[in-house]
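Just below is one structure, and these are the notes that go with it.
Shown here is a partial selection of chains from the complex, left in place.
The letters A and B name the chains in turn, as written, and every chain counts its residues from 1.
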């Protein structure tokens, strides 16, 4: 049982996420090629590569709180990703950083992080669940994580969020998109997973990976 | 995929280097963040006109920087909206003291990044107005879509706004004219082949040899539906009909007819398509008084074209005719 996650975890999370985005870059891009404009994987890879470069530089040494790590992620994604995903992920991490500005997160803090991120995206993109966007994954993450928080295991909350996001991403497959580029395709958008929902599931799975590394150590 | 490129990740930067070197009299390129600015900057007291968006649509927008059109343009990665800090830097640079008009094509990414950029520029004391271009009739403007896209009609809006700024109009007046232009311009496009984004390395969609995509955007995204490949007459008729059905002219209007190539279409085919399109427009009682034919709002090397009709009035005609000096549009 992991009761608390600290700034080191957040740094590991971001590094894991960057590695996973790199590994799955072409899959994400292919999903976006099918129902968007074929750049989602490349956009995120460019952004997370820049985040890792900043973590490796002088900015990376002074990060005492989870919130500070997430704020660095937010500003870097906002100035390097572009497209729809840049401001959306940027806002998610920015809002998440505002509720996590302390050295250690407990189970409730993890839930607050995920909730703030999801709300940030929904408010920025004016999307609701069912529009076939990353909101579907974030929303499912929050729904799944909420009931687990009372047990007090931060890792379990994170795991529930990640599992929820994965299920939410899969659930976008049959949907017809009504937000973002995929909406231009109308019914032809059904049958393909939303790339942003897919990357959301990846990013939250990376958070679990990073927490498990802490658990083992 | 074969392209005249080196590192795909550097393709936008390499092209900007060439643009700057070829047109030092017209523009300069700034880096970190990247934007293109008119040589000498916005004339003091004039409204700055700024646009931008993903790269891959050249000459839009960077090729329209100069006098009489854009004071600055912000190129993102290929088909990817520029970041908010790029846009904010361009908005600030283009302020000649009379405020700045941001011309935004209606895509989620562009809208989100420009929104943030406008807030950032306003924090720095720059007065900014925005106008959203959404001329693509292929997309239904309903609660089931992100709204109509901005496509080739953007050129018309940029020309009108740039000419209004050049004659010394206020920000309010320039924005008003740009909105009037948006309200009167409509476009519909067709793709004969897909394009290949450099870092993707394969075509953006798969299209059988005997079909064309009707209602495409300018990002290599598939269109609304596929039809058997017809001739220029068939395609021009479909495009013009869609555009005019939406504009619903009463008859007797004077219009600009703009046949735009998607990047890989020979000029001769564009002129042939223009001839067919013009016949259809005039058969509906509308008079073509201004024309533009060429590849101005492109999707990399995509083969295809779009037809744009803009309903003119005396003021819009005068603004269209006003002098312009940019790499891609000069008269």
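What to note about this one:
Heads up, the rule we're going with is that contacts are C-beta pairs under 8 Å (C-beta built on N, C-alpha and C of every residue); 3 or more make two chains touch, one makes a residue touch a chain.
On a predicted model such as this, the values are computed, not experimentally measured, just so you know.
The complete complex stored in this file has its protein chains present as A x2, B x2.
Convention: only the chains that are shown with their structure count from here on.
The distance from the centre of chain A to the centre of chain B, with each centre set as the mean of the Cα atoms, comes to 33 Å. By the touch rule above, chain B contacts chain A in their complex via residues 33, 54, 76-86, 107-109, 112-113, 115-116, 138-139, 143-146, 149, 197, 199-200, 202, 204-205, 217, 219-222, 224.
On the chain A side of its complex with chain B, the touching residues are 29, 33, 36-39, 42-43, 46, 78-88, 124-125, 176, 178-181, 183-186, 188.
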